[in-house]
Structures are given as structure tokens and as C-alpha cells.
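Below is one structure, written out as C-alpha cells; the observations come after it.
With one protein chain withheld, the remaining protein chains of the complex are depicted in position.
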Amino acid sequence: MTFGLAELAARVGGEVVGDGGLRLTGVAALDDATPEQVSFFSNRKYRVAFQASRAGAVVVEPGEDVPAGRTVVRVANAYLAFAKIATLFHPPPEALPEIAPGAEIHPTARVHPGAQVMPLASVGAGAEVGARTILFPGVHVGPEARVGEDCILYSNVVIRERCRLGNRVILQPGVVIGADGFGFAFDPEGEGQGPRHYKFPQVGIVVVEDDVEIGANTCVDRATTDSTRIGDGTKLDNLVQIGHNVNIGRHCIIVAQVGVAGSTELEDYVTLGGQAGIAGHLRLEKGAVVAAQSGVSRGVKSKEVVSGYPAIAHGAWKRVSVLVQRLPQLFQKTRELEDRVEALERQSAHEEVR
Amino acid sequence: MTFGLAELAARVGGEVVGDGGLRLTGVAALDDATPEQVSFFSNRKYRVAFQASRAGAVVVEPGEDVPAGRTVVRVANAYLAFAKIATLFHPPPEALPEIAPGAEIHPTARVHPGAQVMPLASVGAGAEVGARTILFPGVHVGPEARVGEDCILYSNVVIRERCRLGNRVILQPGVVIGADGFGFAFDPEGEGQGPRHYKFPQVGIVVVEDDVEIGANTCVDRATTDSTRIGDGTKLDNLVQIGHNVNIGRHCIIVAQVGVAGSTELEDYVTLGGQAGIAGHLRLEKGAVVAAQSGVSRGVKSKEVVSGYPAIAHGAWKRVSVLVQRLPQLFQKTRELEDRVEALERQSAHEEVR
Partner (left out) sequence: MTFGLAELAARVGGEVVGDGGLRLTGVAALDDATPEQVSFFSNRKYRVAFQASRAGAVVVEPGEDVPAGRTVVRVANAYLAFAKIATLFHPPPEALPEIAPGAEIHPTARVHPGAQVMPLASVGAGAEVGARTILFPGVHVGPEARVGEDCILYSNVVIRERCRLGNRVILQPGVVIGADGFGFAFDPEGEGQGPRHYKFPQVGIVVVEDDVEIGANTCVDRATTDSTRIGDGTKLDNLVQIGHNVNIGRHCIIVAQVGVAGSTELEDYVTLGGQAGIAGHLRLEKGAVVAAQSGVSRGVKSKEVVSGYPAIAHGAWKRVSVLVQRLPQLFQKTRELEDRVEALERQSAHEEVR
């Protein structure tokens, strides 16, 4: 697939400065791009790469200073425009309507004739799979589960019974939707066998709304009795843990290895940095931001940015973490002050006497 | 399935206050429950929800204040009783004895005729699967492995060769039992090819005892030469890492994303909070508790509660983490003290002179 530069610019509402007649074959980073490829520049850090790049054309923002002879597409949001151009060259995979012979579809399942089920995938009793959805080898959709239209479920995704996915949902390999939440009642007698944990049956479901993407090997637990929810357009990275009864709003960003404990609520547009941990039964309000590796044990206000463990306001945390590193000097200074005060006290006693 | 309230109360040793003749169809949270459902109240935080709930009946503890007209079941351990009632409505899945045509059972494997092996699951050479155990699609039981009775292995669980599961074990989707432990000997010569890591063969096994539950995508590594062990009744949440040669006692609770490094021992009833990390070759004594996200690099005494990184006694850590946040004031105060001492010193020098 090739595109003319003028067409690409038009598709993203940009303006060509230079040779609009160029034919392009793909996208690449500034360092790697060939004269047949489009690249992208917005981070000043990469100015040298921008100047040296062999790219046929580069997407830049309107104010950008451009070397003579360099063909660019000027557009307001360069990275977004570049993403759209990349999508033109690399459209998402399309379903080839077929149920492969090696797939296992329960006779009571309803797989849309426009869906594609690859070999070694299975769809359980009473489950539904929508039009143009692709199930890769090793995907298992449990009984009475529902997968919407235009979804991509990569290899070894598991959707347990009764869980529901909206449309245009992308699940990377190994995602687990609807494992039992971690809920046990402590039983001090254990029916005569000693103290132990009694499993609370987890009979709710997971609801994944439209346009959600979930990263490899991430787990979203089913609710105890109602639903764990991932709202429209939210993106989860790899190896994330979402506990039972968690309610995640729309268009949130949750980076790899984050854990969100049970019953916590994230309103819309919340961002959680990598490896952050959020305790249970909290509310993170709209647009709250949690820095990577933080441990959040209280609610976070709208647009508040928090860091650290326990997480506090990001500005306060930054000040404190600089000061912590100056503790050796502070201890030293305090020792010196003690000596000086003692000297003064001695002298003062002496004067008293005198 | 429906139950009369009197019967439910009898099953959990509780007492009905109100209409014992009610017929109930299920359980739900206070907010969601209908007049045909049982709910549960013990956390004072939810008193308003308790008063407003439409639930037909609510399980409460003996001392609880109950609004007039509200039917309740009074019982000593309300949450445990509610869990037992929920289990009556939602009994665990039962095996439908069958080896599905799409399953792959090695001719030398011994699958009990009362077990259920679903399509696309496999059982390797010489492996055993006990009565009433269910293997979901995509489960792979390796050669010479042994799975006990009444187990549930959800989709895409992997049991590697020779590992052993007891009875009533529940493995959520994607659990890996018996991957090689992470053991390498540094080889400074690398047989002439330069320094590199030489793999130490991991030839031990994993032993998972009775009544253990393990969460989605959790990994328990096989021992180097003997066994990694998960004791009776212990519950592991999702995405947990258990290193080789780790020995976990009975009835422990290990929350999501915890990592336990090699050869560490947890005695019975140990609790590890989410994302905690435990270094190798340590002993955590009976009933030890590690707070979420802590990093433990020394042994923990029986019933001791530790927090932080490095983890210290929880009370000390709480005091310290408050003080850390007051460091800006402490630095400020120390600067002021310096000024004041300097002023005193100047004055004192002046007086000396005088």
C-alpha cells in the first residue's frame, strides 16, 4: 500500500510544505526512515535526528523550525496526525469470516457469520460472538459470555462465563477476564478442623465497554455479586491487576503492572503510572494522576497528582524526596548545633558563676 | 434454586427475626438487592444502605441495631454466614464426567472416569487426574503430573511435568505451576566465548496441597532439586510470583502481584499485602503480616506486622512516614536554630571581650 503525500496531509488536515507529489510506503522513526517513508518530529531532544533524517517527509507542528529542502506536513497535533497516517499504512487486522475446522464451537453458541474463529479457539454454550470479531488460536470464550463486534482477541485470551465485551475491544494475548475475585471469609472454627478461609463465591461478572484495549496477561476479576466495569475507551497495559467490584470510568490510562484493589472507583480520564498500587474501596476523581510505583491509600481529588508511598501531593513528595537525600547533612548539622549549644550553656553557667 | 429464609438461617446456625417464610432466590449487595434476595450488613460505614436496602432479608451480627419491619438473620459471624448462604445459591461447578472429543489425553495418562476434560485440554504421558476434577479448555497437564480430586483448573492453566496438586484445588485461568526456577551460575569464561550465565537445571517439582486456590496468571516455580510447596488452604491472588524452593505453610493469604524470592519460608497463617516483595532465604513466622508494597529483607517474627521499604515494624513505619512529610519544616527549623545559635555566639563573644 502506498500513499501520495498530498493525500496523507489531506487525510489529517495538514499542509504540505515541499513536494506533495512524493509517494510513500510506510512510517518509521527519524533514525530509521528511508526516503519512501514518513516520520515525525515534536520532541526538541531529537532535533539532530530530525535534521539528519533521510525520511521523505516529516510530520511537524506549525511553529516548528524546518531546515531548507526538508519536506514536511504541518499539522496542529503532529503526534496524533502521525498516528492516523500510520494507521492508513497499517490498518488493523480484518476478520476473514470463517470458523476454522480446528475450532470448538458449542452447538448453542451464536457466532456471527462475519466473525473469524481460528483453530484451537473455543466458544462455550450460549456464548455470543459479534460481526467481524477475530478469535485467535487458544482463545476461550466461556458459557453465556458475550463478545461484541469488531473485537480482536489475541491468542490465549480467556473470557470466563457470562462476562461481556462491547465493540472494538482489543485484548492482547493472555488476558484473563472474569477470574474469581479474591474473597474469603475467615472461619475461626473451620467446622472443627481449625481456622481457615472460606471461599465467598464470586458470582458477578466483568463488563468491558466499547473501544477498550487490555494488555498482555492482564487480569480483570469478576465481581462478587454484580459487575466489575472497564469504561469506554479505557486502555490497560500489560500485567495489570484489577480486583473484583472495581469500577473504572471512561478513557483512563493504566500503565503496566498496576494493581487496583477491590471496590475502588476510578472516574473518567484517570491515569495510573506503572507499578502503582491503589488500595480498595477508594475513589479517584476525574482526571486524577498517580505517579509510577506510588501506593495510594486515600481518595484522590479531581486532577490531583500524587506520588510516593503513601502517596501525597506530587509537589510535596518531590520536595520531601530531595530532603530525604540530605538527611546525612541534617543529622550532622544537628550534632554540631548540640555541641555549640552545649558550649554556650557551659559559658553561660561560667558567667553566672562569675 | 430458591430457599426459605428459615432454612437458610438453620443452615448457618442463625436466628430469623421477622418473616421466616420468605422465599429467596439469591444474594446481593445492600444497594442492589431485591425483595427476593438476601444481603449482608456488618460495616457501620454502610448503615444508610442497610436502612434503605430493598433486600428481603439481611444477615447481621447479634448486637446490631435493626430498623423496625426489617427481616434479618442474626448470627455470630455474619460475613462467614453470608458466604455460606451465597454458596448454597451458587454451588461450585460440578464435573460432568466426560473426556471431550477435542481433548488430547496421552494413552498412558490415567484420567478418573468421574473427571471432566473439556475440548482443547491435554493430559500428558503418565499423568493422573482425580475424580470429579474439571479441566477447562486450554489446560495442559504435563507428563507424570498428578491432579487430585474435586479440583477446578480453569482455561489455560499449565501444570508442568511431575508437579502435584492435592484435592479441592482451584486454579484460576493462566496459572503456571512448575516453570523452571530462575537459577544460573555465572561462568566467567563461558568456554572461551566470554562471561555468561549457565543454566542450573531445575529438576525439582511443585507440591500444591489440599484446598489451595491460586489466582489468574500466578506463577509457582519448580524447585531446583526438591519441592516448592504451597500448604493446605493457602490462597494466592492474581499475578503472584513464587520462586523456586519456597515453602509456604497452611492457610496463608497472599494478595495480588506479591513476589516471594527463592528458598524463603512462610509458616502458617502468614498474610502478604498486595505488591509486597520478600527477599530470598528468609523465614516469616506463624501469623506474620506484611503490609502492601513493602519490601522485606529480614525475617519476620510470629504475628509481627511490618511495612515499608526496607520493611520495619508497622508502628515505627507509620510514625516515620508522618515525620518524613514534615521534613521541610524540620530543615527550616534547623536553619533558624543555626541563626539563633550564631547570634548567641556573637553576643557571647562580644560579652567575653567586654
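We call the chains A and B, going by the order they appear; numbering starts again at 1 in every chain.
Please note the rule applied: contacts are C-beta pairs under 8 Å (C-beta built on N, C-alpha and C of every residue); 3 or more make two chains touch, one makes a residue touch a chain.
Predicted model, so just to flag it, every value in this text is computed and none were measured.
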Message: I'm checking contacts with the chain that's been left out. Which of A:R11, A:K235 or A:R283 qualifies?
response: A:K235
- line: The one of A:G4, A:G20, A:P97 or A:P119 in touch with the missing chain is A:P119
- prompt: Of B:A52, B:A76, B:L96 or B:L323, which sits in contact with the chain we cannot see?
  reply: B:L323
Field: Residue among B:D150, B:D221 or B:E285 touching the omitted chain
entry: B:D221
Message: Give me the subunit A residues in contact with the hidden chain, please.
response: 27-29, 32, 77, 79-80, 82-84, 86-87, 89-90, 92, 100, 102, 118-120, 136-138, 154-156, 170, 172-174, 211, 213, 215-217, 233, 235, 237-239, 251, 253, 255-257, 269, 274-275, 292-293, 309, 321, 324-325, 327-328, 330-331, 334, 337-338, 341, 344-345, 348, 351
- request: With the missing chain put back, which residues of subunit B would touch it? List them for me.
  value: 104, 120, 122, 138, 140, 142, 156, 158, 160, 174, 176, 179-180, 182, 184-188, 195-201, 203, 217, 219, 221, 224-226, 239, 241, 243, 257, 259, 261, 275, 277, 279, 295, 309-310, 312, 316, 319-320, 323-324, 326, 330, 333-334, 337, 340-341, 344, 347-348, 351
